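Note that one protein chain of the assembly has been removed; the remaining protein chains are unaltered in position.
Letters are used for the chains, namely A, B and C, taken in the order the chains are written, and counting of residues starts over at 1 for each.
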Amino acid sequence: MEKEELKTKIAELLPAATFEESGEWLNILVTPADWLSFAGQLRHDERLLFDYLFCLTCIDFKTNLTMVYHLSSTTFRHNIVIKSVLDRARPEIESVSHIWKTAEFHEREVYEMFGVDFLNHPDLRLLILPDGWEGKNPMRKDFEDPVNMIKL
Amino acid sequence: MFRETEIVKDVSSIPPFPQDAVQGGGGAGDLIINVGPQHPATHGVLHLVITLNGETIKKVEPHLGYIHRSIEKMCESLTYRQFIYVTSRMDYLSAHINNHACALCVEKGMQIEVPDRAQVIRVIMDELTRIASHELWWGAMAMDIGAFTPFFHAFREREKINEIMEETCGARLTMNYYVPGGLRADMHPDFQKKVKEFIVLFKRKIDEYDELVTGNIIFINRMKGVGMLSKEDAVSFGCSGPAARGSGVHCDIRKLYPYAVYDKVEFDEILETGCDSLARYMVRIREMKQSVRIIEQLIDHIPEGDFQAKTKAVLKLPKGEFYTRVETARGELGVYIVSEGATTPYRIKFRSPGFSNLSALDSMARGSKLGDLVAMMGTLDLVIPDIDR
Amino acid sequence: MWSLTNISTGIHDWLIQTFNPTWALIIEMVIAGIAVIGLFAVLGLVLVLMERRVAAWMQIRLGPNRVGPFGLLQSAADTVKLLVKEGMTPDGADKFLFNLAPFIAMMVAMLLMVPIAFAKDFQLWDLNIGVLYVSAVSSIMVISILMAGWASNNKYSLMGAMRSGAQIVSYELSAGLSILTIVVLTGSLNINDIIIAQADGWWIFKGHIPVIISFVIFIIAVTAETNRAPFDLAEAESELTSGFHTEYSGMKFALFFLAEYINVFIVCAIGATLFLGGWMPFHIGNWESFNHVMDYIPSSIWFFGKTFFLIFVIMWFRWTFPRLRIDQLLNLEWRYLLPISMFNLLLATAIAILGWHF
Partner (left out) sequence: MFIVKYIKDVFSGIKSLLVGMRRTGYYFTHHKEIITEQYPDNRDTLVMADRFKGEVVLLHDENNEHACTGCTACELACPNATIKIVTKFDITPEGKKKKALDKFVYHLELCTMCNLCIIACPTDAIKMAQTFEHSVYDRAELTKILNKPDSKIREGVE
């Protein structure tokens, strides 16, 4: 499906979504509240079938945290990018690990690196950071580690 | 010859594992062992907490981070020329391909036309890297299964590739040969001759691999029906590369989203439908032959011209987001750059193949024997720095 | 024919003349003990070096080549290293059993040395139930492994020990049955009788198909019994790090290591004795002159030649094959080796009764 088709299709599914087409792929901005039901629709809709979540990450824009989901369909070979802006002080979004199993690991990574709280995640624990890690989330922009970070 | 093991297909029949058991004592009859962070089968510092019932695996829980260097954070303070070299250290066995992904992403952002010569040499180098990586995997996996000799036989051929790399790139493992806009230097005058010699040698030796390992009845019995990963699961777990192609998922980035000159060469995407370890093994073995095929098509037709495009002294990506993906020896590597228009990336994300492939290990391993776990880890071809980044 | 008979009888006669019979016997025992320990040390060194060389050549490497000429002193250097290393006992281990286990392994290996005929008339004890003795004593080996695995208080060790227990107990069966084939054909449990019976040709040639089958089964079974690849599940490096001797270090580890090699030597010696005629030179039926020429080669050379050939075969297995999984290992025994060897024993009995062997 081409960008335009995808856009009309998705606009049907979620009228509240806003689009951005400057990039290579169609970018869709959804609110965290809409995300879970929208994700289910993306995965299971006959004409979309986004079954391959190939990248899940988060960006710290200093004013907010933005979750970025890169989705692809192994049937139709179309790609979209979903973005969701979270409150930086209390970032919360629904987990999609039961829709795409790969999200379980990726969400754990984002959880510890950015402090995003994934609601209803089956096993939200530290994955990479050592047990008992306290303090800030390393990938946030305001993280400072005076011991290990070398300023160039 | 031996009876095939009954793999527990229905994972849900295994009762859920109590969460507190990992921290303290296990349930009745459960044995919890730590495989790693230092263990001969993990090939690095991977830590798996395995719950066993006798020899049968009930749960595998990976603990990561022992070699986490936060390359993504590091790259935020490096310029677009500098950050490429760090990525060689992620999946050190396909260093060239990692660099290729980063160079492509910068080139996409800057809209640099890469000269044909550079593109062809890049593809040859990538394929050589892929062969070298698969060679090492083959030897290491055979060693996991218990056969020591193939490891040395694999290194003999890998050494030839390393020599070629050393001559052209000046290093054997972390080459840093690709720069945004092309190559750092032109290929070595002996490059073509050496590569052709290697191909002749490799074609002769690859049949020995089949004699030594592939046809061996013990090996086949160790691999067949072990580590089943269904096609749906492979997609859902985000698996890519040979791990997913062993389950019949059409996912070769070189075919789906061709980059460099992959759309101009003929090669087959290897698909196996066995879904088990043997299928993943066969994908890699056959993929090596396809890589040789690609190199053969290109090695005599390296176009003349510049090896590097003219670029500005200071690279500044325009504000925006750029995503490129390439096929490394392990699967799909995605490079996601968020630029604010500065000389350094604002945020960089490496979507590494190993991380997603590892997440499938738990569901693959449940219900099989401890000895199968090493076979599964072997055929997933986990490179730990790639997982941890 | 040059043989060690003269030396052994000479020493015996001299002792009998010099001391009273009791003391003579005791001194003979001491001499035998020292000889066995000396043989142990030498065999250990030789076999370790041989294993490393075989492995290296199969793996297109050179192997040990630094210590001494052609690396011949490499294993001596290793021994020194192991001797001066600290032999640690883990805190949580059962200290007594932990320290006892390597000695039991060693003792079993020593006991097994008793009935082996190293050359013509050169045997520690010409036991009339020699073959039975060997198969009985060799099953004590599993106790030392279980002891080591249990006492280490380590999960890897325990799993290795349990695997090894299941493995050795199973493979005793087919090893025993394939030995019985020869016993049936010879009609004696005495090792000397078995060798003498092969004076007109070795059993592997005389007994045709059943003996060849039982020879193959014997080699597979003893490879498993001595815990060597492809049946090295007890120490399965890539799965259990080092299995039952994970926690051992220094000399205690060296004893296990040595016991493994001595066991390999002994089972190969038994195999050579039963199937390849022990010290008996290569004889063909009633070709008198040919047999006479063969007799000029000393019997000890025949014995060691055959034994080392079998050791080489077992090493060849190790450096070629991948390891089996535990359930496949037991399947191989119970579904393939055991039925085949039982059927084979029946066949051999029929041949022995009908006199169809040569």
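Keep this in mind: a residue touches a chain if its C-beta (ideal position, glycine included) is under 8 Å from a C-beta of that chain, and two chains touch if they have at least 3 such contacts.
The structure displayed is predicted, hence computed values, not measured ones.
When the missing chain is restored to the complex, the residue among C:7, C:29, C:42 or C:62 that touches it is C:62. Across B:208, B:232, B:268 or B:340, the single residue that touches the chain missing here is B:208.
Among B:188, B:224 or B:293, only B:188 touches the chain that is left out of the view. Within the full complex, the residue among B:70, B:129, B:149 or B:236 touching the omitted chain is B:149.
For the options B:113, B:159 or B:268, the residue in contact with the chain missing from this view is B:159. Touching the omitted chain from subunit C are residues 54, 57-62, 65, 316-317, 319-321, 336, 340.
The chain not shown here touches subunit B at positions 1, 78, 81-83, 85-86, 149, 156, 159, 163, 166-171, 174, 176, 179, 184-185, 188, 208, 211-213, 215-218.
We adopt the following convention: only the chains that are shown with their structure count from here on.
Chain B has its Cα centroid nearest to the centroid of all protein Cα atoms in the structure.
In terms of their C-alpha centroids, the spacing between subunit B and subunit C amounts to 45 Å.
For this pair, subunit A with subunit B, the centres built from the Cα atoms lie 24 Å apart.
Residue positions of subunit A with contacts to 2 or more other chains are absent.
Those residues of subunit A that touch subunit B in the shared complex are 22-25, 51-55, 57, 59-60, 68, 70, 74, 77, 81, 100-102, 104-106, 109, 123, 127-130, 138-139, 143, 151-152.
Subunit B makes touch with subunit A in their complex at residues 19, 62-65, 68, 70, 72-73, 77, 233, 235-238, 240, 249-251, 256, 320-323, 325, 332, 334, 336, 338, 346-347, 349, 351, 355-356, 358-360, 363, 388.
Interface residues of subunit C, counted against subunit B in their complex, comprise 55, 58-61, 155-156, 159, 229-230, 232-233, 236-241, 319-328, 331-332, 335-336.
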